[in-house]
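Following: one structure in structure tokens, then a few remarks.
One protein chain omitted, others in place.
A, B, C, D and E label the chains in the order they appear, each numbered from 1.
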Amino acid sequence: MAGGHAHDAHDDHGDGPEVLSVSDKNPRVRTIQVKRPTPAESSYLAATAKGLGVTLKHFVKNTFSRRKNTYIETIEYPEQKFEYPERFRGLHRLMHRDDGAVRCVACMCCPTVCPAHCITIVPAQTDDNGIEKYPATFEIDELRCVVCGLCVEACPCDAIRMDTGIHAKPVEERHEAIMTKDLLLELGARSTAVQGGEGADWRGKK
Amino acid sequence: MGLELVTTQLEKAANWGRKFSLFSYPFVTACCGMEFMSVAAPKYDIARFGAEFPRFSPRQADLLMIVGTITEKQAPALKRVYDQMAEPKWVIAFGVCASTGGFYQNYHATPGADQIIPVDVYIPGCPPRPEQVLDALMLLMSRVQDARGHSQLRHKREKLVLEQQRAAGALEE
Amino acid sequence: MSQKVLDALAKKFGDAVERTETQHGDEVAWIKRDKLVEVATWLRNDPAMAFDQGMFVTAIDTLDLRRPDANGAIRVVDLEAAGATRFEVCYQLRSLRHRHRVRLKIRVTEADPRVPSMTGLWSSFIWQERETFDMYGIKFDGHPDLRRIYLYEEFVGYPLRKDYPKDKRQPLVRRSDLPSSES
Amino acid sequence: MADLKTLVLGRKDVQDMDEEQELPSELMTINMGPSHPAMHGTVRIVLTVDGERIVKGDIQPGYLHRCFEKESEHATYTQVFPYTDRLNYVSPMINNVGYAMAVEKLLGITKDIPRRAEYVRVIVSEVSRITDHLTCVGASAMELGGFTPFLYFLKAREWLYVLLEEVSGARLTHSYVRVGGVSKDLPDGWMDKLLARLDEIEAVMVEVETMLNNNKIFRDRMAGVGVFSKEDAISFGLTGPVGRACGIDYDVRKDFPYSIYPELEFDVPLGTTGDCYDRYLVRVEEIKQSIRILRQCARQLPTGPGERHIIDDPRVALPPKRDAYNTIESMIRHFKHIVDGIKVPAGEAYTFVEGGNGELGFFIVADGTGRPFKCYVRSPSFVHLSSVEKTMHNHLIADIVPIFGMINMIGGECDK
Amino acid sequence: MDIVYAILDNAALKWAVLVLIMVMPLASLLTWAERRQSAMMQDRLGPNRANLGPLKIWGILHFIADAVKMIAKEDFIPGSVHRGLFALAPILALAPVLVAFAIIPFGPTVYPHVMGDVLNTYQLASGPVGDAAQQAAWAATYDDSIRAQVFQIEFGLIFYFAILTLANYGGTIAGWASYNKWALLGGLRSSSQMMSYEVSMGLSLMGMFLIWGTLEPGAMVQLQGSEPWKWGVVLWPFVPLGLVAFILFFTAAIAETKRAPFDIPEGEPEIIGYFVEYSGIRWGMFFLAEFIEIVFISAVITTVFFGGYQVPFLDPDGFRFLGDWVTVNGQQVHLGGYYLPVPHGAVVALQFGAFAIKVVLLCWLQLLIRWTLPRFRADQLMNLGWKVLLPSSLGLIMVAALAKLVSFL
Partner (left out) sequence: MPAGLAIVCALGFCGLFVALAVLIGPKVVTPEKLKPFECGSEPIGTPRGRYSVKFYQVAILFLVFDIEAAFMYPWALLYRHLSFSGGHVSLFGFVEMLIFVLILVVALAYVWRKKAIGWD
């Protein structure tokens, strides 16, 4: 696939670009003159006709062909949806532990790293041994979030993710955009990142 | 009673027309402009909703799209454009910078365009995906149909303000 | 890489050059303020130097600058104790012909933040110096049009100085009907 | 005969009449912008015009001053990446790379970056460069009234956005590159998708060039407009496509090769007259060269289990997630990294890369903490915009459109 | 019954029918067509979502929505404007183009009494001859004719040039009255452009007038006849006169409509246009006038260059190939040849249809051009008008005169 293109034969053409100089740092880099068409080559009628030809081609094909043969790329959004790629950073979610409780241990990494300071965590003590704290409040203001994904990178226990594959909804009032802990947990799922288990490095999979 | 019915129906019809003919004034300043272009691009094609005409005159626009960060220097211009728009008018804050300032909380970025003018719909995302913009447009369209925009509420408020000004003799000069 | 520029500078303007240094491949020369025009003119016009492009101007506000001390501990440099000046104005120059570059630094104090303007030598500095003025309050003597460039005229203070709070806003307009919910 | 002339004209010569009888017309002062379609919403020009000819234009940028420097000073080195995305938001990857290289220089790890990471950086940079030029040329065509070429280019740009999103997770503001490498490796089969799209982009380019290159209207709008002499261009510090259109044979990738550019073969196009048409041609040619570079990268991209996408240096990179979950040392390292940021030794460095618009430089002063003491960006748009005041003198108002379009003034980068 | 026909032949009524039933809907539809066509050219779908319940009809409702919105939009007049002129400008832009339609023959003469029969062209041409009874019968059959042209005036196309010039003042006045510098620039551009192209527009058609010896559109269509090689665009007296005149006129006419590539008075990204300060329906009237002008120019071109309502080989009495022309009573009658009789009603329908199709196709062509080409700059536009079109038109006139002279000598 990669080698199949003859573009590198660019300079083999007799009418290749005029080479002005060759770089002393890298002999394979040349300086070329851009080919400026002569004024005679640009005329009102001929060039207009050529341009009309291009648009006419698109018009005819798009109007009279079956949809799949056309150039048309439009997706009828609310009905058809573009499938977001796996890495798409969408709405946040909070992952669950095996017992359904929130994975987050309120270590405050994500609010620290968030450049927009859109995450608010109020930690509370928990009687769970091993994990000392849990977030009593976990709120993300989606209207502040700049979708940089640093919080996901910063989380040391795979509690917060942005891989929901859905985007944040537009809102009519500012406060509606605040995702509370319950909403975030609703989107969440049981984390595969078992402590000490194999599935921990879920980002590692390509 | 009958007259009331007629006016309601008339209003309904007018709102139907407004809904499908939202000409926008793109107040494009920043990164979100790239996604604003994408929304107009073939793939997402905002024209399907009849909202593809950018009008660069506030008189002819129905929808003020605040696309990008509003800085303190820009704010008077935004306010003036908004003030000069003809009724009825709606405002969309496009992206987090226009909505809340996003991560630009500093000496020159305003903490959201709604500090300057009223906003009807906020779109999260930095920049928002075209899908989010279309969602917002549909949300706004439902608002328009239900006459639920700020514009309707604003009438009352602005009338009040105007009366106060008149009383104070501000309009006399 | 371009050590020869520094050597030539030191040789020709021994007393005008306070100090030279090479950091991460960048050559830096501290120049005395009153000799700057002379040095810069020479740098631009001498065929062996031929610094024909001015890349950028900026300033470093060394207030609160932390540097490792002799023991390796990082601490804030006390400007007065070190006898240092607050601002360092940096001019980055580059020669297209010789492909070398140099950074000139001029120390100025907070009380007298003045530097001779280089706009006569490199046109690109017209705006760059305006920017530095806008952000740091450095006055460029002889600049044709020294106004604020990014900020509005009504703005008070110089925001990139370290003592300007990051989120101290000076709004021009706000909605009157909003409850005061600033920031 | 002369008498007859005097009789008819009332003057000795026609020339005399013109000069004496011309009414002095008043100059008009118009605000162009900030909210003007040709001003990209972020520049205001106070124009003084005589008829439609520009006598003087006072360009006032700063309507999008988002305080990149101040924000950076308050952010850790990693947190600056999202801010760099929004400098030149048409080619964010290049900003990411430039900033990362500056930090790496301060850390002294420039030579230790894994080769695969370098390749990935170059690949995403070149893809970004294509999106930049597509947007620039397309938007200029649109502002000149050619809406259809604009949408064709947007269609092509959309394909690249989808690809970039597959890599980084965001369409536009990727924050993908990290100090020491890139945050994630390329997905499987991504290069093949890219190569397929490159072919389609070439087809679109042919169509658009048919519509624009030789079109007399388009040419008349561009040729001879905004001419900049080489001397002026050097003095104003023009670089990138704009500088090359003026005949300045300078490309950072060629003259100060960084990353893996020394291993690649490409051409640097140069213009002759320095007008807008040359800028257009240079940009179009650069798209083709970027496509060429991408094809070479696809062939040479190191693959294999040993190839890392980020440096394995505890000072710089986050520990692998698996370790962070499981081992206490990695956990502590992780926390230190997040809370304190990357500790960069005190010093200062200026690093520059070939951005979409020209030499994009980052001048960082580090003080040994996890946050930059100063993070200045030498933004090409700002430098280029400063030249416009001179360029547009004595042009018509309509000429501002191609001049601005081909300078490719990007608000975020210009106003920082 | 006769009263009905008499009313139908009333000029004002015909105009109303023409404008209200044909032109306005066609122009409004054109706004929709433009959006859909540009979408098709640009690989998009275009507006298609406006619905009344389940009814969507490919987005045609969008233009109704536009109209409703514009009427329901605030009617706003800025403070410092010249109120009278400000209000006058959109009316001045719209009304003349509506009036100008009056001269266009958009169909054949209809003889309502013989709708079902084949028209006897020979009898029609020879006029009321014979005895009184025969004459009365002739009159009963043919007198109630309805001409599909609002009024026939000898100086037909001059009326058009004159009235359209008025329309162009709309832009200028709007620009000046708005008390806005951008609008002022737009208005000045508008007037300069109009003046530059008005001259060449008239002159480019002069050659055709000269060959035909008439200015009356109806007569031109009659002269062109049903055989396509006699139509204006292929008029070839030693030189491709028709084709050149067509290109010149088409260019000048597009320029007169002020649409891309000649949309410099609006020139959105440069100056925002002469109607910056107009809102709602007042702006909509400028908008509508533009589209009506497109329709109108298509109609004029159809009439002058493409045989008007003529269908190839369709005579008033049926399809005929290779016949002979006979002059009866001063009128040309086509006789003989291979002949397929067609009832008068069908002929009328076909000819109305042909006119509509030609107009639509020309509108389509104008839209195609509009969405393909970039915009001129003001001075280049003036240069094109004065330095290319005007000399070419002058040359063309002399060539036409020479050709006519040679053919007669």
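Note that a residue touches a chain if its C-beta (ideal position, glycine included) is under 8 Å from a C-beta of that chain, and two chains touch if they have at least 3 such contacts.
Being a predicted model, the structure only gives us computed values, none of them experimental.
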item	value
Missing chain: touched chains present in the view	B, D, E
Contact residue for the chain not shown (choose from D:Pro34, D:Pro257 or D:Pro380)	D:Pro34
Per the touch definition above, residue among E:Arg36, E:Lys73 or E:Arg320 touching the missing chain	E:Lys73
Touching the absent chain when the full complex is considered, from E:Ser28, E:Thr121 or E:Ser192	E:Ser192
Option touching the unshown chain, where D:Arg53, D:Arg115, D:Lys193 or D:Lys390 are the choices	D:Arg53
Chain not shown: contacting residue from E:Ser28, E:Gln42, E:Ser178 or E:Thr251	E:Ser178
Residues belonging to chain E that touch the chain removed from view	11-12, 15-16, 19, 70-76, 78-80, 87, 90-91, 94-96, 98-99, 102, 150-151, 153, 155, 158-159, 178-184, 188, 191-192, 195-196, 198-199, 202-203, 206, 209-210, 213-215, 272, 276-277, 280-282, 284-285, 377-379, 382-383, 386-387, 390-391, 394, 397-398, 401-402, 404-405, 408-409
Contact footprint on chain D, counting only the chain that is left out	14, 22-23, 25-26, 28-36, 39, 44, 46, 50-53, 396
Where the missing chain touches chain B, by residue	10, 14, 57-59, 76-81, 83-84, 87-88, 154-155, 158-159, 162, 170-171
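Going forward, only the chains that are shown with their structure count from here on.
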item	value
Each chain counted as touching chain B and chain C at once	D
Of A-D and C-D, whichever chain pair has more C-beta contact pairs	A-D
Chain whose Cα centroid lies at the greatest distance from that of chain E	C
Between chain C and chain A, distance of the C-alpha-averaged centres to the nearest whole Å	38
Cα-centroid distance, chain A relative to chain B, in whole angstrom	27
Whole-Å separation of chain centres (CA-atom averages), chain C against chain E	67
Overlap residues in chain C, where contacts from two or more other chains coincide	150-152, 159, 166
Residue list for chain B, restricted to those that touch at least two other chains	42-43, 45, 48, 56, 73, 103, 105-108, 114, 126, 129
Which pairs of chains touch, using the document's own definition	A-B, A-D, A-E, B-C, B-D, B-E, C-D, D-E
Chain E-touching residues of chain A, taken from the complex the two chains share	45, 48, 51-52, 54-56, 58-59, 62-63, 70-74, 76
Chain E - residues contacting chain B, complex	35, 39, 42-50, 52, 59, 61-62, 64-74, 76, 78, 268-269, 272-273, 275-280, 283
Residue ranges of chain C touching chain D (in the complex, touch as defined)	23-26, 28, 52-56, 58, 60-61, 65-68, 74, 90, 92, 96, 99, 103, 122-124, 126-128, 131, 135, 148-152, 159-160, 166
